[in-house]
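What follows is a structure written as structure tokens; I'll ask about it next.
Omission of a single protein chain aside, the complex is shown with its protein chains in their original locations.
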Amino acid sequence: MADGSKSGTRGLPKGASTSGGFDVLTVIGLLLAVVAIVVGAILKGAGIKALGSRAAFMIVVVGTFAAIFVQTSLPVLQHAFKIAKWIVRPPVHDAESLIAKMVRWSNVSRKQGLLGLESFISREPDPFVKKGLQLVVDGSEPEVIRGILEVELDTREHADIAGAKVFEGMGVYSPTLGIIGAVLGLMAVMQNLNDPSKLGIGIAAAFTATVYGIGLANLVFLPMSAKLKGAIAAQSQIREMVIAGLISIAQGENPRALEAKLQSYLTP
Amino acid sequence: MADGSKSGTRGLPKGASTSGGFDVLTVIGLLLAVVAIVVGAILKGAGIKALGSRAAFMIVVVGTFAAIFVQTSLPVLQHAFKIAKWIVRPPVHDAESLIAKMVRWSNVSRKQGLLGLESFISREPDPFVKKGLQLVVDGSEPEVIRGILEVELDTREHADIAGAKVFEGMGVYSPTLGIIGAVLGLMAVMQNLNDPSKLGIGIAAAFTATVYGIGLANLVFLPMSAKLKGAIAAQSQIREMVIAGLISIAQGENPRALEAKLQSYLTP
Amino acid sequence: MADGSKSGTRGLPKGASTSGGFDVLTVIGLLLAVVAIVVGAILKGAGIKALGSRAAFMIVVVGTFAAIFVQTSLPVLQHAFKIAKWIVRPPVHDAESLIAKMVRWSNVSRKQGLLGLESFISREPDPFVKKGLQLVVDGSEPEVIRGILEVELDTREHADIAGAKVFEGMGVYSPTLGIIGAVLGLMAVMQNLNDPSKLGIGIAAAFTATVYGIGLANLVFLPMSAKLKGAIAAQSQIREMVIAGLISIAQGENPRALEAKLQSYLTP
Amino acid sequence: MADGSKSGTRGLPKGASTSGGFDVLTVIGLLLAVVAIVVGAILKGAGIKALGSRAAFMIVVVGTFAAIFVQTSLPVLQHAFKIAKWIVRPPVHDAESLIAKMVRWSNVSRKQGLLGLESFISREPDPFVKKGLQLVVDGSEPEVIRGILEVELDTREHADIAGAKVFEGMGVYSPTLGIIGAVLGLMAVMQNLNDPSKLGIGIAAAFTATVYGIGLANLVFLPMSAKLKGAIAAQSQIREMVIAGLISIAQGENPRALEAKLQSYLTP
Partner (left out) sequence: MADGSKSGTRGLPKGASTSGGFDVLTVIGLLLAVVAIVVGAILKGAGIKALGSRAAFMIVVVGTFAAIFVQTSLPVLQHAFKIAKWIVRPPVHDAESLIAKMVRWSNVSRKQGLLGLESFISREPDPFVKKGLQLVVDGSEPEVIRGILEVELDTREHADIAGAKVFEGMGVYSPTLGIIGAVLGLMAVMQNLNDPSKLGIGIAAAFTATVYGIGLANLVFLPMSAKLKGAIAAQSQIREMVIAGLISIAQGENPRALEAKLQSYLTP
């Protein structure tokens, strides 16, 4: 999982946002996960009822939250829950129309000067692009524009990744807490070996915590963290493209060269 | 596995493409894998029939897809399945004939100027080389050529690696889902301890999920991901060589120096 | 856990210090951890008494300290215990008022020259900022200021991270020592197989060490180490912002540009 | 193991090649490994015969090759087996006589000009040094010499490391295949629980695959991969020293400074 941070969409697929930005795959995946465990439990003969356990919930779910509370600061935790929705609604970025917009700005600035772009600032919805465009219109040096926007990109990316790592942390802690649950269950069983009739059921119950821990980690927390990292990487690459585009505009490069350069950020 | 991304062919073996680009080793490996498990199961006395299990399939295979659906965005998943064929048909690159071609271009450009290369653009099949050659013919500055082509290389490499990581992710999830399958199976067994005659068969069935999970991960998903990363690394190195060559041509370096430089990208 | 060092607040949340710098989440988390284990043990039927064990304490807790004593030098160990309090009281940094202060200094220096800042040096409480301001007032070259302050930032960050890694090390060693405890317990049980009545209780006692080891690691040591790393990362980013600000002042940049630049270090 | 690539001899021990380049330690290690397992098996009472198993061989050894065939391309696999001999005969490099040679060249070139080195080219056995010397005699710019030789060093190092990673991969796959073997064996045992007399022997046989898998990984494949990486690192450092030396010669630095510089590459 360590380098899961690179598993995202670095190349921007053309037209990726046509589905309106709703990630139906996440929903299908989560449903399939429930199906796999429940149907699997029935086929194996363990039954669905065996999957319900207050003790396992207490140890694995409450324990995982306990660990993540100790691990994370409040602002990071809040940010994590704020960006959690990206697993179904990632931040929408239509790379191609963004390129088209920057080519238009490039044309305007070559005809009317950088000040000609002033009217576009208030119309720009994305605060990152807006701040960059403001810097261009202010006539800041390209180096200064790059410096400020890269710090901003970096700051946001790190804050978002800290959020995604909250779920990764949950995926690291829940299986080990599942083991604690199993061990505590086995301890209970062993203390009552004199009643062998309860042995099997006791062991079965003990293992429920393992299923909770490994299942939550591998079907929810870790994949969720990876999807968030993918969305964060896609967002950062869009912003790198924006920085490259705005600096080209500030340097008065010709619009055709600008477009060729920005097209390199799209996967073919 | 974390740094498996470096296990590929960074050095380009001379004449590596003479086998027509078909990777027969993958096919042999997959066949051998089946043989090892099936013959092993027979020799161990477990038999082949023990390896068939709907429950194990449901938990391990469906569960792995569930996890990977939550983890990956649709465009990345599609790209992963698109490049999956590279495990038997890696993108063909004949490094030596590419060097010969660039030496030829270098000679032409020194005699007829960069514009003399214009007729080669339309004949070039590889879109990456084509785009680079276009930039050279347009008389772009070497720095600009390098900048654009490196962004393009980087974008493609990251998109391809995101695809390869889909299979790595499947290799990470399937063994843990195999453990869930085994645990659910053991739970079923333990609930029926009163019928000891079924005990052994139940435990045997429980372990099938482990064999599925570990086997798929270690004989299919992880090696497959590593082979893809090898192909991606080889492709990136070819492109680094192309960038170095095109920039030499744009700078009007002498063809013999160009050849010496490009030869350094080949393993002896 | 390997890259846990990046799980911290790199982006500085606005107004994060309003809670007076007390991290109530850590306290809630530690309480919840006790609740999860104790209530879980009761629900599972293992009981609380099963959790008390001198042998498990000796092997896991004493053993973990033994390992960490061999691993760490005395000054690092002392520093680790000194910064341990950051899990409830992280170093307070009000990024916004720091930006306001640097904007004020920027205004003063443009009106009265860098020497006009001299009176602010003695009033500055943070020794890092103080040293930097002294360098600015001394008229040091921006490159020299950056060099000295970055070495200082780096030195402090590495010393603090070495402290945080003490707890990470404890989180790595305690589960393995828990396994040693379990194995020693099982060995004791196995030597006395002739008295089956004690079998179950013996095995139950054997597992206590596992609960100690995994519990301490995943509910205390590892999350604690991660929270420290988060606090360290936040502190380093504040200092990077201070360096950027002081260099702007030394270069006589205009206060509005300074503020725009420093705002980039805050998460929106 | 992840960063095992750095476990090699980066510092070049003086006179390390006096043993004629034969690495007797590898042979002693492999013999000791056999002794440890066989004598250990006898002392434990398991006996040597228990270690022979066609099923374990089929699953672990054939399975490991299956995995590595899927993982690796044919040229990389061939290169891996070609450099495998380095575990007993690493590429010989006498760093000190190489320094002496370069000091001699430095003296010659200061007296007779760079062309005076021409006669040394054909006498140089190492193709890397030869290519570099040719570039120096051709009067290439130091930057060009560095560029070409560093690409060459890098290409070779990556190809060699890809070879070493083949054995690392085998060391990753063989223990997991050992687990598959054990599970298949246990499944066979469980299916025949009605014949308890065969239970113990069956379980014992099942574990043989575990011994094969963990033993091959930890006593052969992983250490072998690490030794290869050490040899590769030593070779790369020699080549970095050669690059530094040749560039000094091309720049006409004085031979005493050259020697001081190159001595820094030797461990004292």
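Each chain gets a letter, A, B, C and D, in the order it is written, and its residues are counted from 1.
As a working rule, a residue touches a chain if its C-beta (ideal position, glycine included) is under 8 Å from a C-beta of that chain, and two chains touch if they have at least 3 such contacts.
Computed from a predicted structure; not experimentally measured.
Peer 1: Give the labels of the shown chains that the missing chain contacts, considering the complete complex.
Peer 2: In the entire complex, chains touched by the missing one are C, D.
Peer 1: Among C:173, C:221 or C:265, which one is in touch with the chain left out?
Peer 2: The missing chain is touched by C:173.
Peer 1: Using the touch definition from the top, which of C:31, C:48 or C:66 touches the missing chain?
Peer 2: The missing chain is touched by C:66.
Peer 1: Can you work out which residue in D:46, D:108 or D:121 touches the chain that's missing from view?
Peer 2: D:46
Peer 1: Out of C:25, C:46, C:95 or C:205, which residue would touch the omitted chain in the full complex?
Peer 2: Selected residue, touching the omitted chain: C:205.
Peer 1: Taking the full complex into account, what residues of subunit D touch the chain not shown?
Peer 2: Where subunit D meets the chain not shown: residues 1-4, 6-13, 16, 19, 23-26, 28-33, 35-37, 39-41, 43-47, 50, 87, 90, 175, 197, 199-201, 203-204, 207-208, 210-211, 214-215, 217-220, 222-224, 226-227, 230-231, 234, 237, 244, 257, 260-261, 264-268.
Peer 1: Counting contacts across the full complex, list the positions on subunit C that touch the omitted chain.
Peer 2: 2, 5, 54-56, 58-59, 62-63, 65-77, 79, 127, 135, 140, 144, 147-149, 151-152, 154-156, 158-159, 161-162, 165-166, 169, 172-173, 176-177, 179-181, 183-194, 202, 205-206
One rule holds in what follows: only the chains that are shown with their structure count from here on.
Peer 1: May I ask you to list the chain groups that still touch, directly or through other chains, once subunit A is left out?
Peer 2: The remaining chains, counted without subunit A, group as follows: B, D | C.
Peer 1: Taking all residue numbers used at the subunit A/subunit B interface, answer same if over half belong to both copies and different if under half do.
Peer 2: Under half shared, hence different.
Peer 1: Quick one: report the Å distance separating subunit C from subunit D, using the average Cα coordinate of each chain.
Peer 2: 39
Peer 1: Among the residues of subunit A, pick out those that touch two or more other chains and give their numbers.
Peer 2: In subunit A, residues 2 touch at least two other chains, as defined above.
Peer 1: Can you tell me, using the touch rule above, whether these chains form a line, ring, star, complete graph or other shape?
Peer 2: Contact map by chain: line.
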